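Every protein chain except one is present and positioned as in the full complex.
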Amino acid sequence: MPEIKITRSIDLKTAGPFVALIALFILGAFVNDAFLSSGNLSNILARSSFIGIVAIGATFVITAGGIDLSVGSMAAFISGCMILIMNSLMDKIESLPVLILIAIFASALIGAAAGCINGLLTTKAKIEAFIVTLGTMGIYRSLITYMADGGTLSLNFTVGDVYSEVYYGTLLGVPYPVWVFLCVAIIGYVLLNKTVFGRHCFAIGSNEKVALYSAIHVDRVKTMTYILQGICVSIATIIYVPRLGSASGQTGVLWELEAIAAVIIGGTMLKGGYGRIWGTVVGALILTLIGNILNLTDMISNYLNGAVQGIIVIAAVYLQRGAWRKRAPT
Amino acid sequence: MPEIKITRSIDLKTAGPFVALIALFILGAFVNDAFLSSGNLSNILARSSFIGIVAIGATFVITAGGIDLSVGSMAAFISGCMILIMNSLMDKIESLPVLILIAIFASALIGAAAGCINGLLTTKAKIEAFIVTLGTMGIYRSLITYMADGGTLSLNFTVGDVYSEVYYGTLLGVPYPVWVFLCVAIIGYVLLNKTVFGRHCFAIGSNEKVALYSAIHVDRVKTMTYILQGICVSIATIIYVPRLGSASGQTGVLWELEAIAAVIIGGTMLKGGYGRIWGTVVGALILTLIGNILNLTDMISNYLNGAVQGIIVIAAVYLQRGAWRKRAPT
Amino acid sequence: SAQTIGVSIPAATHGWAGGLNFHAEETKKRLEAANPGMKIVLLTANSASEQANDLEDLVAIHQIDALVVLPFESAPLTGPVRNVKRRGIFVTVVDRGLSEEGIEDVYVAGNNAELGQVSAKYIKERLSSGGNIVILRGIPTVIDEQRFDAFIEEIEGSNVIVLDDKHANWNRDDGFTVMQDFLARFPKIDAVWAQDDDIAIGVIQAVRQARRQDELFIVGGGGMKDIVKRVMDGDKLTPVDVLYPPSMIATAMELTALKFLSNAPINGDYILGSPLITQDNAEDYYFPESPF
Partner (left out) sequence: MPDTPPHRTLFTAKSLTKSFGEVRVLSNIDLQVNQGEVLALLGENGAGKSTLVKLIGGYETVSGGLLHLANEAGELRPLNSDTWKHATAEAQGVILIHQELNLAEQLNAVENIFLGNEIRRGPFLDKHRMLELTREYLSILDCDIDPLVPVAQLSVSVKQMIEIAKAYAKNSRLLILDEPTAVLTAKESEALFQLIDRLTEQGVAIVYISHKLDEIERIADRVVVLRDGELVGDYDAKTLTKDDMARLMVGRELTNLFPVATPPNATSEVVLELKKGAVPGLISNASFQLRAGEILGFAGLVGSGRTALMEAIIGLHQFSKSSELLIRGKSVSFSSLAAARDAGIAYLTKDRKGSGLLLGMSLPINFSLFSLHKFSNGLINTKKEQEAFSEAVDTFEIRLKDLSISAGNLSGGNQQKLLLAKVMAAEPSIIIVDEPTRGIDIGTKSQIYHFIANLAEKGHSIIMVSSDMMEVIGLSHRVAVMCRGQLVGILEGEQKQEHEIMRYAAGLESQLTQEGEKASA
């Protein structure tokens, strides 16, 4: 039965990043006892949720053959907007939860709009996604710096106190950001693997012309992936802002590279046509784990952290591609 | 006559970035009289030579369907190595020019070796170029930080004085870096457009399987492009070190994005199969010009520099792709 | 006659640099308003080589008469600043001294070593009977090194044990992450040296999350208004701060302007101290309208 065979081969392909993840876990436990403490594990999960959520959006963009370098500065920009909105509505709206909900709603809108701009410039103006998003990356980064007057935008203390629950609160002992991450991952998985839209992303990433001749609205679907990416960035921002209650020109720097790395470590093909949400989740965890383990030991000179990170990322992808290659040579 | 046709169609395609360049020139002259002074023009040319030379290497990599994100930190690493070599040989070698030549030679070797590593990891270990070079980017960045002990490596003053001639000296009134840039561009042009190697780069970027079926040593050619990139980085470094006489963890940050942007603005296709050296040269000039023009006036808040840059880059590529599209629909 | 002063500083890529940009901008407005003949050109750079470009442009295009420069990094900008000086332009260097002496006419600076030293002294005194501390460092640069080395030198020989140090890159998020991991790793921490107030903000949140705010205190650095406010309010978690004022750029610009406005000889070093900000004197260092 072909169905069975397909599933089995996907399992094999997924093995790579999982192996890397488990290896890192063992390493972590070995390096420091505190690694396996519930506090540390919950920190890791909560931390990886930002990059993870952004990377889930990136999985769509990359699967459909695009790339988005603007996510980091988009996150900073949206954070700034949310803070400005909340601070300025403070006097006008009594109920803080309502105020926060308005900001969240605005955040989603801005994210979707920003994604839409990237998408339209890519599909309608036919400019390479790399250049479009490199450009908007500079633009959003500038805007947040301008909005913050070069400094930091801080959330009003009273709102911040209420809102911080969203990052620090827990449900069944698990931090809210982790729940959000899980929900986004599940929705992302269903969307990518179980719906027409997801199938179309695969098709476009693997051959745009075939997709066009298969009656797929190529431009529309591609734009949608950027919009989804924008919304994911906005969701990441919604749980990021309550953490420190501030935004500055430094916020989200290099998130784009981390997100793309998570996606590729997870087994998605950078050239498009093959994407994997759970792989991306694992990829985000791997990246966070590396940082965490490096912080738990002083065996390695601080200056060499980046080198260790680089080596592990390359090794993880090597593992993952090794498994992939044996099954399906291309 | 078809021969004529080639020229004409290339002219049309090349027009895009040239138009953008000329527009920027007019803008510059309009904003400030001093813009057209020979001093300023020679500054612009000398400056753009770093990114320009790196971008010429990147043109090969990208034409052959690859990408190299490690160039910025590779530049920092090579600078560091050069400085260490020169400082440590100071006592042993009398003649400063000989000393400098040794460092230059070492620089080329290290560049080639670093490129070779990127190339082999990409072709032999079959890891995506994006991940390989993201990894080595972290590795070189760490290594230079480590070598400099978190601080700055400074070139010995005596050597620096002699060596600085390489950046600040002129020949026929034109700074040496500009001559070097010109030479690298001409060699690059010949290599890409007039030799078998260049032809194979195009073929591999256009369709790797076809190249393989045409008995092209795909892996070897691809590795060669990374080695060329490494050598270009080393050349850029050789004229960079005398300018600032030091290297640190901050050296060459974001050069990779600038180099790739220059390449794409110049009309090379990011997905491979079509590359243009002169376009890249113009692209590098455009990027430098934007920075220069922003410095001509303080009408625009400094915080918004990045936004203006982003907009101009997008617009330049739009211009360039517009011209391209009319000629060759794909 | 009209005078042009060029000001070249790093772009606002972290809190302290943001404050720097703010003060530079304010001073530019103020000086230009007060002196109609004076033009101030303010350029910001994202890297050392961009700053070298900016210096060239100030000379070639704006034909400046004086330069105020806060070098992105000391060593790489020594040559370019020297080139400016060779044209007979009056040079004021701020904060980061060049690696070659005698180039600048005026040197206005904070004292990074003193910042480390003052911080160490305070911690040493508070923990005179011994204690464990962790250090969150900045971006690996000379400044970070100077602060760190001075701190370690001062703390050595005391009862204070430095558990570990990590780079938090003068960044809130990294401060938060690194501190979370320190808290997970070390069950007993008595004090944190955060070196910079942006890092301190992240540390505060991590400590609060771990509910360990009663067992330790944090020493930041810089004089960010949020932290100064906490000190002023008597927050136990941040009992003190160590000043490293971004407003030094204003001092430098004013001194440079004075060179053209008065006949008084202007030259020499102006080293600003790094005093300890405590609840008693915090009010003097609190500027609510500043972005830093």
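Each chain gets a letter, A, B and C, in the order it is written, and its residues are counted from 1.
By definition in this document, contacts are C-beta pairs under 8 Å (C-beta built on N, C-alpha and C of every residue); 3 or more make two chains touch, one makes a residue touch a chain.
Computed from a predicted structure; not experimentally measured.
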Touching partners, among the displayed chains, of the absent chain: A, B
Residue in contact with the excluded chain [from A:Leu36, A:Val196 or A:Ile300]: A:Val196
Residue, one of B:Ala75, B:Ile216 or B:Val253, that touches the chain absent here: B:Ile216
Omitted-chain contact residue, chosen from A:Ile102, A:Val162 or A:Leu212: A:Leu212
For subunit A, the residues touching the chain missing from this view: 2-3, 5-6, 9, 190, 194-196, 199-200, 202-203, 206-207, 209-217, 273-274, 328, 330
Positions on subunit B where the hidden chain makes contact: 2-3, 5-6, 190, 194-196, 199-200, 202-203, 205-207, 209-211, 213-216, 269, 273-274, 328-330
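Going forward, only the chains that are shown with their structure count from here on.
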Separation of subunit A from subunit C, taking each centre as the mean of its C-alpha atoms, in whole Å: 33
Contacts with 2+ other chains: residues of subunit A: 145, 149-150, 302-303, 305
Residues of subunit C whose C-beta touches two or more other chains: 11-12, 21, 140
Residues of subunit B defined as touching subunit C within the complex: 32, 34-35, 37, 39-40, 43, 47, 50, 145, 149-154, 157, 160, 164, 168, 240, 243-246, 248-251, 253-254, 291-292, 295-296, 298, 302-303, 305
Contact footprint of subunit A on subunit C as seen in their complex: 11-15, 17-19, 21-22, 137, 140, 164-167, 171-173, 176-178, 180-185, 198, 201-202, 205, 209-210, 226, 290-292
In the complex, subunit A residues that touch subunit B: 121, 125-128, 130-132, 134-139, 141-143, 145-146, 149-150, 257, 260-261, 264-265, 269-270, 301-311, 313-314, 317-318, 321, 325
